[in-house]
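Only one protein chain is missing; all other protein chains are in place.
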Amino acid sequence: MSVSIGQSLFLIFFGAAAVWFGVVVFRTHSMVRSAIALLFSQTAVGAMFLVMQAEFLGVLQIMMMASEMSVMAIFMVMFMMDPGGLGAMDMTHQKRLSLWAGGIGLTFALAVIWLTGWGPAAQAAPAAAEQTAALGRELLGRSMFVFESAGLTILTAMVAATMVAIAPTEEHGR
Amino acid sequence: MIWLALTLLAPLGAGLAALAVRRAPQAFALVGAALGLVGALGLFASAAAGTEISVSLPFLPSFPVLLMADRLTATLALLVAAVAAAVLTYAIGYMARDPGRARFFGTLLMFVTAMELLVLSGDWITLLAAWEMIGFASYLLIGFWHQRPGVAGAATRAFLYTRSADLGLYLAVFVLIGTAGTSRIAPTLATTGTPALIAGLLLLVAAMGKSAQVPLQDWLMRAMAGPTPVSALLHSATLVASGAILLIRAAPMLPAGALVMVGIVGGITTVVAGMMALAERDLKRLLAASTASQYGLMLVAVGAGAPVVALLHLIAHAAIKSSLFLGAGIFQHDRDGTGLEALAGAGRARPGIFAGFAVAALALAGLPPMAAYFSKDAILAAALASPAAPWLLPMALGGSVLSGAYMGRALQVLWSGTRSETRAPVPFMAAGMAVLVGLTVTLGAGFGPLEAMLGVGADAKPWIVPAMGLGVGLGGLLLGWSIAPARLLGPLLAPARNGFVVLGGMDGLVARPALALAAQCERFEQGLFAAVLAIGRAGLAAGSVVRRTDRETIDGMIFGLVEYTIDLGGRVRRLQSGFIHRDLALTAAGIALLIGVLLAAPFYP
Amino acid sequence: MPLLTITTFLPVLAGLVLMVLRDRSARVAHGMSIAATGATFLLTLAIWARGIAPGGFAQVEQITWIPAIGAAYRLGVDGLSLPLVLMTALLFLLCAIYSARIKEHAATYVVLMLMLETASLGTFLALDGLLFYVFFEVSLVGMYFMIAGWGHEERQRAALMFFLYTLLGSLPLLLAIIGFYLGTGTFDMRAWIGAPPLSGLAAMLALIAMLFTFAVKTPVFPLHTWLPAAHVQAPTAGSVILAGVMLKFGTYGLIRFAYQMTPEAFAQAGQLVLAFGVVSAIYGAFAALAQSDLKKMIAYTSVNHMGYVVIGVAVAALAVDPRIKVIALDGATLQMVSHGLVTAALFFLVGMLQDRAHSREMADFGGLLDRVPWLGWAFILSAFASLGLPGLAHFPAEFQIFLATLDTRPWGVVALVGIVVTAGLYLRAIATVFLGEAQDRWAKMPDLDLRERLAVGPLLALTVLVGVAPGWLIGMIHATMTGLVR
Amino acid sequence: MSIELAIALSVGAGLFGVGLYGALSQTNLVMILMGVELILAAALVNLVAFWRYLHPDVMAGQMFVLIVMTVMAVEMAVGFGIAIVRFRSRGSVEMEEARELKG
Partner (left out) sequence: MGRDLSFLLPELVLAATAMLMIVAEMARAARLVLAIGLAGLAAATLLTLPVLHAGTTVFSGTYRIDVISGWAKLILLPGTAAALLMARAEIAGRAREGSLYALVVLVTLGALMLSGAGDVMVVVLGVVLTGLGSFALVAFLRDDAGTEAAMKYLVFGAVTGAVMIYGLSFWFGGSGSTLLSDLGRLRGQPLVLVTGLAGLIVGLGYKAAFVPFHFWAPDAYQGAPVSIAAYLSVITKTAAFFALAQALRDLPREAGWPFALAVISAATMTWGYLAALVQTNLVRLLAYSSVAQSGYLLMGVVALGASPAAVPGIVVFAAAYVAMNLGAFAVVMVVGRELRDLDGLGRTHPVLAVALVVFLLSLTGIPPLFGFVGKLYLFTAAINAGFLWLAVIGILNSVLSLAVYLRLVVPMGREPAGASAAMSAPFLLCGVIAAALMATLGLGILAALLPG
């Protein structure tokens, strides 16, 4: 029970942090700050994974998000000339409608969550090592096709991103 | 069989040949008429010998065409052929210089064919067909000189009047076929009860139209617009006769109620038309009115239950009236007109012709020993013997007096004026007329055998009848010769000259309302467009989202719908604002709706 | 040999050949057109020679198309469709001859006409519900372009009106077809006829849908308003085809679909249909009487004449005695053919008059009979045929219709008034246009030339032939109708 | 239902709501993508929670998490690619300026 209560408390804490930083993302007037808030939010999500004993995924999440957000911050500084916090411009529109949409989405999701009988909870998760091994077997067995598809998706993303982002100067060279 | 074919096909073939070859139509006409006469004689001979010739030809699946020459129809066929032959002979002279000869003779021969078809028809459909074709042929003949003013109108009027009345024949035929289940005439004559009464009255309506009975008499006077041979033929044995022939043939079927109606219609007509004839100032129109009057007498006979007597009078009248018309035509030839004033004294110029004319006129007045004397007496006798005698006899007598009167007047006018020079001799015309006058005189002798052949004994008439007949005939002639019509008719003169038109006649009663109705329909038609438009508009207004269109044209709902749809398309298009966030918002709303529908859907299986 | 298929598609194939030809001059186009329609006409004669079967469809040609849903290519003839097919092929041939003078976009015009012929023949020959609908609709498109491309002053508007009206009108038919399909699982019309698939309310709804469609097409009052507009604006050949062939789609469908596939519902609704037919006949006659435009007048008389057909079919549905049913159906079918022949001739003649005088107003003319005797006499003959003179084509048809009507619902005979009114209006038209004093302004008007005589002559000859000896035509109709009422 | 699952799923719901708000309200392409990241994070939380508290033996759950992470990454990559090309062309990635195509 104590584990459970501890888990709950941690989940509440990190969850609150994730949501709070999520809100912050859209409340600052600087994109760099937004990026950093998003980084914190995602890290809190990663921490929740750790709390939920999905160590591998948790670590992955934190690392990936950290790198991704730093890319984003650099990107913004480089390309958008936004050093962070200088301009106090409003970057929103249809705010009220969006609030309604977000609110309704939230309400609906909560309704689904709370009105559904999810059945008895599993008490224990597999140990971390076991988990990773099972995930590996899943990856190379049943989900092989999915996994390879993901690979292809990444390849596509690379081709696509380079194709569009390549400097146009080259075009004149040909 | 061969006689039947000859009777019908000879005139038809000759007519078509005349139209096709367009040269020497007179020759074709003569040959056709002669062959037709030969055929009719053959038919009559064999019918008289007791052999009925009949032939059945395929037409409609359940209703073949039946041609039949029994004693009655063969007699009529012979009459038609004979009169036709005579009139055609006459017409060769009359039309000698007309450029449209080929068309004239072609049409005339087709007309004769149609008439023969009518008298020989053994089934109602053929009779109806022939009946209508006679109308068509008369339309063409009356309108022959259509370039002259008023002629086209006269032809149109003749056809329309008779066709309106034909509806009666249509309906009667439907009733009879529907009741008897066959279109043959013979079995349907056994029809009794209500169908017989309805059919009888409807037949009377049809006969009234064709035989120009009151109140459908108006067209007949105007039909004088055609060439004179046409008038002669129309009035004597064909168009006008067909109404009487119809009733004579249908007489066995007519119940008492229908007979009385026939008699009364005939009686009224004979008197009214007689007065019109007396008041007339044009010789041909006088003769036309007299025709209506004489057919009225025949209807009286039919109504009195003596159709054979009517037939006799029909035959007699055919010869008489064609003679009179032919004579009138010759006078017209001389004087270029048929007004009585213009014709004054014309008789003196051609005494021979006048003599023929006079013989025919006296015959019409009913003087012995001419044919009409016998038939008129028979009619009077029948009227006397009829249960409706109190109605029929006075009218029959009145008609007879008037016959004498207007003929007397005509003779007086023709004889009393100044003599003028004659033109060229008219051999063909005279020949045609001579034959007919000869018939007028001699036919009476044949009536006895004819009655015997048709199975009606010439029963002894009470003495009063010949006395009455002779009296009214002579009296009428004297009155007509000596007293001016204005004094004879008194206050009735003006209405008689107007043809006793009631309430504007058919023009006022039928034609004008019909045209008004048509105009109403046209207005309604415009209104229909507008209404369609209005419905469309109303629907659109209910939608309340519709942009108002300024154009007030009669586009109708269709165009409204198109505009509305395009408008809707524009609205849809405007939703596509180009702002991605708006699109996304719409999408979000869509998702919400989708979830709503998904949740609700199980309740709407 | 699949004669029906060849006949149906020969015209459109000829049209395609014409499209790929290098030389598409008016001469070549019209030559092609006459050759193709002529060959088609000969083929229909061959179909006629092969004969029909008394109890059902003959010469059936069937090719599986989409077996999963019971759709197939099915053609066949019976005594109802064969006369219409013969008439269609003849009218298209005559139109091809008549149109040989058209110079602007001749090739396109010819292709359109050929396409229309295929669609029209297909409509009468199809034994598959879908196929029927398709041909029915394609004919619509063809006529739309015909009016829009070669019509008179207000053609675009009239074409659109025509198109939308009949397109919207034909949708209910599609629903009915779907209904039949759901009832049987096949689109085979023979199956629908053999065992009417719907009953009760469903049958009544299907009937109402079909009646609506066919009433628009026929047209029946008050859905006729598209007709005068379309006719007045359509080119002459378009009017001829529209009145001669396409109006028959409505009445053909009325018998083939409404009468044969929902017989019980039709019998229930017969009185109402009869009433509409009667009103149409009378209204059409009076509306025609009010016209001063010759073409419009003839267009309205079509409403009148087609009203008689509707009366005939309704009476057949109402009658109890099978003999009367047969008489009514014989009359109705014959009336379709007669109307095709006579009205086509009238539209041709008015078109010829318009070619010469560029006017259709009756008051503009007078005394033309002596100036152009061929034209005049042809018009007089056709007009008298149209007003139902015995010895000409309409009489045997109308006689049977009225006979059956009086026997079944006597009040329906009030439509007889129509024959007097049409008599009046035609006589007035003849008197105004052709009789009377000749006017100097038309002194130079030429009479019909050979091409025009060739176009009108056969129609007049057939008008007389059908009127005098309808046996050859009504024989085949009768054979089928006798089987059909059983 | 265990309380932990409820907490975790509710956190997911919260992230979803915030993300949806962001995606709809932001004018800048990059900011919208941040909203998308938050929605995807919500999905991640859901999936991990479902795996942990309902189906710990079904490794497809973790697999799904990996897939969603991949999606996050590649979408960002292509998103930046497009942002760059747009920025080069117009000097801004404001969505409100993108109104050439409409109707």
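Just so it is clear, A, B, C and D label the chains in written order, and each chain counts residues from 1 on its own.
The rule is simple: contacts are C-beta pairs under 8 Å (C-beta built on N, C-alpha and C of every residue); 3 or more make two chains touch, one makes a residue touch a chain.
It should be emphasised that the depicted structure is a prediction, and the values quoted were computed from it without experimental measurement.
Judged over the whole assembly, touch between the missing chain and the shown ones holds for A, B, C, D. Listed for chain A, the residues touching the missing chain in the whole complex are 108-109, 111-112, 115-118, 141-146, 149-150, 152-153, 155-157, 159-164, 166, 168, 170-171, 174.
By the touch rule set out above, chain D reaches the unshown chain at residues 12, 16, 19-20, 23, 29, 32-33, 35-36, 39-40, 42-43, 46-47, 49-51, 54-55, 58, 60-61, 63-64, 67-68, 70-71, 74-75, 78-79, 81-83, 85-86, 88-90, 93, 95, 98, 100-103. Seen from chain B, the chain kept out of the figure touches residues 562, 565-566, 568-570, 572-573, 576, 578, 580, 583-584, 586-587, 589-591, 594-595, 597-602, 604.
We take it that only the chains that are shown with their structure count from here on.
Centroids of chain B and chain C (each the mean of its C-alpha atoms) stand 33 Å apart. If each chain is reduced to the centroid of its CA atoms, chain A and chain D end up 6 Å from each other.
Shared interface positions of chain D, defined as residues touching 2 or more other chains, are 20, 24-25, 27, 96.
The residues of chain C never reach two or more other chains; the list is empty.
On chain B, the positions that touch chain C within their shared complex are 58-62, 125, 128-133, 136, 139, 143, 146-147, 149, 151-153, 155-156, 159-160, 163-164, 167, 170-171, 173-175, 177-178, 511, 514-515, 517-522, 525, 528-529, 532, 556, 558-559, 561-562. Residue ranges on chain A touching chain B, taken from their complex, read 93-94, 97-98, 101, 104-105, 108. Per the touch definition, chain B reaches chain A in the complex via residues 581-582, 585, 588, 592, 595.
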